[in-house]
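Removed: one protein chain of the complex. Kept in place: all other protein chains.
Presenting subunit A:
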Amino acid sequence: MDEWKPNPAAKPHKKRSWYLAWKYKLMNQRALRKLCQTGAVLFLLVTVIVNIKLILDTRRAAYEEEEESAQDYDDEMLNVEVPRHPVSNKKVLDVEVYSSRSKVYVAVDGTTVLEDEAREQGRGIHVIVLNQATGHVMAKRVFDTYSPHEDEAMVLFLNMVARGRILIFTIKDEGSFHLKDTAKNVLKSLGSQVAPFLSWRDMWTFVGKKGGEVYGEKHAKSPALSTWGDPVLLKTEVHLTSVEDAECHWPDTELNRRRKRFCSKVEGYGSVCSCKDPTPIEFNPDPLKDNKVFDVPVAVIAGNRPNYLYRMLRSLLSAQGVNPQMITVFIDGYYEEPMDVVELFGLSGIQHTPISIKNARVSQHYKASLTATFNLFPDAKFAVVLEEDLDISVDFFSFLSQSIHLLEEDESLYCISAWNDQGYEHTAEDPSLLYRVETMPGLGWVLRKSLYKDELEPKWPTPEKLWDWDMWMRMPEQRRGRECIIPDISRSYHFGIVGLNMNGYFHEAYFKKHKFNTVPNVQLKNVESLRKDAYETEIHRLLGEAEVLDHSKNPCEDSFVPDTEGRVYVMFIRMEQEADFTTWTQLAKCLHIWDLDVRGNHKGLWRLFRKKNHFLVVGVPASPYSSKKPSSVTPIYMEPPAKEEGAGAVPAVPAAEQT
């Protein structure tokens, strides 16, 4: 009862009289007093009852909850929480760096972060980047500066490393033969005293902060050409900075949170981690009108080439009509850095335990990735298959959207590929033109689910067969006479220089000059004429209007094709039977196009461009189009060169290589 207080807003004297009256009543009227007492008792009773109920209910609720935590809903797997190591507040790192002919190692605070004593491997300058606040390894690279151009790659890499990072250098075996002055100057600018004078078989270690102090440097000169410098061991201390100093202060958005996570872990991605003006990681390209491939899953097959993957995903996410939801990156192996790249772009990535070796490993990875793709997207009728070392054209999805219905309707089709094996700078011209070819190019292609599930998956080469998946797919047992649709100008560009079947020389010869479409929204012409029968009509029409070239001239000469534009020319080469590619191979060689195996043919016909003229090559008499040859013309025969080159020197190279 004493909870009740008179209204404080009422006027004082009025309140007083009111209060008095009340008191008076209370004191004097027995009946009322009694009533009040009864009321009070009642009130107390009610309170007690409510309280008891409260206690009872609470106890029951608590008991029920107890029960609810019964095993039913417990995860059967015991997830033991691993206690996190307390963050060491140590401000100094002990760094040990060793350089010698056959072994290099780097230890940070007693933990070996690099050790390489393998024979005939890891030659050159090893570079390690540490986070200046945590001491974590952010990048590990080796540049074989004994070989040409590797120093350029090193300069590029060092330029991308953010200021303030700790850089550790050490040479294994030899690192100076092709270390040019530009590179030496860069090393000098980092504070190295020795770098400008590094010479043949010198041993060298260096630890410094980019744009800051030098923590130590050691060098051992090679006494003679035939011997190596003595091994050097550098022990030094590095002072850590605070985390705030090591990070950029980007506005706090979802994207920047991803960026921050990425940039504090890895190095060597340049402007994406720039504090001032970071390059975007979301691209929002224009959507496509009536996009028929919006719901088609995209599988990106990746190994451990995170820088490639980064470049690839950038171009993929910038392509018009891309649907990031449908992209899955399949990483062959439990590599962290590729996964970091995938997460930077907010995509989903799946890691795959490597099975088998070399080409079989790639092949098993392909199988797992394709199966997983169709499991994850059970509705999909197709999947787009890409690799981590491809640039994707801005109109890649537009190209597929315009042509994918053919794959659905035309049983005689095997795939749609974005890559034209013969589409080089000097042999491809028309972005709106498509071909049918008997060889599957890979390198960015569309696979029909029914083909995979009913035919390929059950028969896929097992791990012990060291086969290339794409070679296997090209075998007649698999292809069964079906063809692929390709564009004249490729919608993908193969930029990978390192890889299982790839090296710099090979890339330069066969991939560098490949034409790549950069025009958005190309309207493909005559897509319907790509159907099986319509294509024959189209070819006959083309051959009908084509001018026969002068077969007395040398087809390798530039003058073989007149200096015109926009004309259609045809030449006839000798091709005794379906598998006789002797002359074609020689012609391909002198035209500087793909000559390692036969690509891009359709019933003994090849289509390409020369001097902006459409240029048709017909193999006589094997091709059904031989009938178009005027009787006066003798098919050209080109002899293979004498054995000196040796076919054995030619590496067996699948177009789609990886890892």
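A few comments on the model shown:
The definition used in the following text is that a residue touches a chain if its C-beta (ideal position, glycine included) is under 8 Å from a C-beta of that chain, and two chains touch if they have at least 3 such contacts; residues count from 1.
Note that contacts and distances are computed from a predicted model.
When the listed names "ATP synthase subunit b", "Ribitol-5-phosphate transferase", "V-type proton ATPase subunit" or "C2H2-like zinc finger protein" are checked against UniProt, the chain not shown comes out as "Ribitol-5-phosphate transferase". Within the whole complex, the absent chain has one touching residue among A:K184, A:R259 or A:H352, and that is A:H352. When the omitted chain is restored, the residue from A:K459, A:R480 or A:K513 that touches it is A:K459. The omitted chain makes contact with just one of the residues A:T111, A:N375, A:S552 or A:S631: A:N375. By the touch criterion stated above, the residues of subunit A touching the omitted chain are 1, 3-4, 21-22, 25-26, 29, 32, 35-36, 39, 43, 46-47, 50-51, 53-54, 57-58, 60-62, 64-65, 67-70, 72-76, 78-81, 254, 325, 334, 348-353, 355, 368, 371-372, 374-376, 378-379, 453-454, 458-459, 462.
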